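Before we start, here is the structure in question, set down as structure tokens.
With one protein chain held back, the other chains of the complex are shown just where they sit.
Coming up: subunit A.
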Amino acid sequence: MKRLDSCVRLAAALCMALGVLTVSASAMHIAEGYLPRPWAFGWMAVCVPFVAAGMRSIQKRVRDYPRAKVLLAMCGAFAFVLSALKLPSATGSCSHPTGVGLGAILFGPTATTVLGLIVLLFQALLLAHGGITTLGANVFSMAIVGPFVSWGVYLLLKKLKARPAVAVFCAAALGDLVTYVTTSVQLGMVYGNIGEYLTIFAVTQLPLAVAEGLLTVVVFNVLEKYARDELLELSVL
């Protein structure tokens, strides 16, 4: 009964946080039609092998660890939630976390590429947020670079014997931040003045990266206590 009570409290706190933080505003992907055709199609071509590798990775993981299906679904849903949270930043503008750090930590970066692609497709098609023409560039920053950084940071800190919560926080926060540094570079490569895009994107993202790190630790804490077997199976711990 006591455990049920604490679970209810946790669920209520999570729902409250998610409800409070959902604010409407356009956020942080490269908008439709804002990359010239060669760049748009170039980024799409770069993403194709990663998406293919991700599909294979997911098939293999699900075949080898059938119990991990539920966790994979949760990682996708987590990215879905966090990329819908438009949070105000200290720069006086709004942005959103990416939510892909958790998936990268649990399932590796290529599997997370597929999850990120699904989220970005949904937003591009239904919300006019990001775009179909800029899907390649947005997938590259949010679903390739971000997850690879998160995964790399987590493995490094795990090797350095850091506490799992610290490793997860750093991995998720840095993955989020690097996503928007990449977006700035992508725009800067086309239009110049990378510094200005970094000010718009990366500086705005700093407090949000911290928020994403904290929310990822919240979920990881629960998994570490109640799904330790699955985490050991996936070589996360």
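We adopt the following convention: contacts are C-beta pairs under 8 Å (C-beta built on N, C-alpha and C of every residue); 3 or more make two chains touch, one makes a residue touch a chain; residues count from 1.
Convention: contacts and distances are computed from a predicted model.
K.L.:
UniProt protein name for the omitted subunit, picking from "Cobalt transport protein CbiN", "1,2-phenylacetyl-CoA epoxidase subunit A", "ABC transporter permease" or "Helix-turn-helix transcriptional regulator"?
P.N.:
The record names the chain that does not appear here as "Cobalt transport protein CbiN".
K.L.:
Return the single residue from A:Met44, A:Ile58, A:Leu87 or A:Val100 that touches the missing chain.
P.N.:
Of the listed residues, the one touching the omitted chain is A:Leu87.
K.L.:
Contacts of subunit A with the missing chain: which residues?
P.N.:
3, 6-7, 9-11, 13-34, 36-37, 70-71, 73-74, 76-95, 122-128, 131-133, 187, 191-193, 196-197, 200-201, 204, 207-208, 210-211, 214-215, 217-219, 221-229
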